[in-house]
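Quick one: this structure, given as structure tokens, is what I'll be asking you about.
The other protein chains are all here in position, but one chain of the complex has been omitted.
Note that the chains are named A and B in the order they appear, and that numbering of residues resets to 1 at the start of each chain.
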Amino acid sequence: MRHLLSTADLSRDDALRVLDVSEDMADVATRQVKKLPTLRGTTVVNLFYEDSTRTRISFEAAAKRLSADVINFAAKGSSVSKGESLKDTAQTLAAMGADGIVIRHPSSGAPRVLADSGWVEAGIVNAGDGTHEHPTQALLDAFTMRRRVHGAASRGRDLDGLEVMIVGDILHSRVARSNAWLLRTLGARVTVVAPPTLLPVDLSRLGVAVRYDLDDAIREVRPDVVMMLRIQQERMNEAFFPNAREYAGSWGLGAARFASLPPETIVMHPGPMNRGLEISDEAADSPRSTVRDQVANGVAVRMAVLYLTLAGDREDSL
Amino acid sequence: MSTRTVLSQADITRALTRIAHEILESNRGPDGLVVLGVPTRGVVLADRLGASLSSISGVPVPVGAVDVTMYRDDLRRNPTRASQPTSLPAGGIDGATVVLVDDVLYSGRTVRAALDALSSLGRPRAVRLAVLVDRGHRELPIRADFVGKNLPTSTAERIFVRLAEVDGDELVAIEGGAGDDGRPAAAPETGGAPS
Partner (left out) sequence: MTTTHLIRAAETVDGTRTDVLVRDGVVVELGPGLSSAGASVVDADGLLLLPGLVDLHTHLREPGGEGSETVLSGSRAAAAGGYTAVNAMANSSPVADTAGVVEQVQALGDRAGYVTVRPIGAVSQGLAGTHLSEIGAMARSRAAVRVFSDDGHCVSDPLLMRRALEYVKGFGGVLAQHAQEPRLTVGAQMNEGALSAELGLGGWPAVAEESIIARDVLLADHVGARLHVCHVSTAGSVEVIRWAKSRGIDVTAEVTPHHLLLTEELVASYDSRYKVNPPLRRQEDVDALRAALADGTVDIVATDHAPHTSEAKCCEWDAAANGMVGLESALSVVHRTMVDTGLLGWADVARVMSIAPAAIGQVAGHGRPLAVGEPAELTLYDRDVTRTFATEHLAGKSRNSPYLGLELPGRVQATFHHGYATVLDGEVVDAPTVARAAETVAARAVLAAGEPASADAEGATSR
């Protein structure tokens, strides 16, 4: 794969390849020497236009475990905050020899524009663009689900028949979109639950079922996975819902609602969590919560993605 | 294009048995042995060798696999490959005598990558190399300790290794060679990854 820009572009085979290589990468963390020489001599730039310590550190760890050199380019305080265009920044990075660019940008489509522009030869990995996609998050979520469901026999398996419920601000969530595409490609069924104000007017191209009432949805769908999305404080100022209390009451995974879940259901959250708002301590800290696994798996999955986009002859396009 | 079989199923079995005896003789018994195969067919051979060593010596000999994909020196020249699992037996390899197993030894680069991989998995006391076929043309100073069959070849020829667990049938064959002029010399192997 030449770039990883979206999960919508991944075929089932591509997706499984990423997940299977991730298994081998996860293994590296268990060894004495937690490092592979595979990307030695390669330079990976983390081009982050949005604050995100967690994702950036995850990519940095992944690149370093593959022996790549990492450069962190934070937009705040740099030439970008003084108005340098994406084009000029990209060309500066190319001139400095970047082989891979991991980009997080507030504009949907910016990684696609960068990849199609011809300004750089580097492989582009989308670390989150606007409200569009966050493909490595979806991949690590799928990896986490697969491991919880199939355990040691995960290699080569997809998520056929899995019922996944995504709850929260779907309208503004790139995590929801990337997960919707990938989970369907892997054979899972996706239901989204949110107040109508936080759902796009027309979800037909995402191929998900839509519910407004979380308790009814849990009771009728009996999900295997419940993924809670973070609610941003700004949304309360924009008339999406009246206040935090009402949101938590209807769409938060409080203690009672958590107890109503089927006993095997796992609880996921991309982080960072608003404890007490969309997720309670009971849910977040239970053994059925995968929040810490997701973080650990994130490094392995990002190692796989960096390997697959940067290691080979890069002739094939995605 | 002429193909001739150089090892039959029976030949392969005999070769592996002989190698097992040679290993036990050289190691003065089974102690400390760990057999690790290089995927894909090396793993099959390692399983068989391990079973053979265990049965001859009466002591279970641990078997595992070490994938070399991430350690190859030719990654940039080829499309990206998917990796294969690396699995070490429960006791690890620290202080062990590791017997690396592969089907064909050619340039030696796969074995070099395997040695690199081993060095990040632990510190064996010693590493030995057992191969089913040595076809010559080494590009690195690497030699096999135990060889099933020496097969001098020209670079224009291709070696095919077929093993029941992977391919259904069992044989080692050479394709091409004298009388097939004009064929490209550096044709990639399909029957067994060049070592």
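Some notes on this structure:
Everything that follows uses one rule, which is that a residue touches a chain if its C-beta (ideal position, glycine included) is under 8 Å from a C-beta of that chain, and two chains touch if they have at least 3 such contacts.
If you're wondering where the values come from, they're calculated on a predicted model, not measured in any experiment.
Contacts of the undisplayed chain with the visible chains, over the whole complex, involve A.
From the options A:105, A:147, A:184 or A:269, the residue with contact to the chain not on display is A:105.
The chain not displayed touches chain A at residues 8, 85-87, 105-110, 112-113, 116, 129-133, 174, 177, 200-206.
Criterion: only the chains that are shown with their structure count from here on.
Measuring from the averaged C-alpha position of chain A to that of chain B gives a distance of 40 Å.
Residues of chain B touching chain A in their complex: 67, 70-71, 75-86, 116, 119-122. Residue ranges on chain A touching chain B, taken from their complex, read 1, 17, 20-21, 23-24, 27, 31-33, 35-38, 66, 155, 307-308, 311-313, 315-316.
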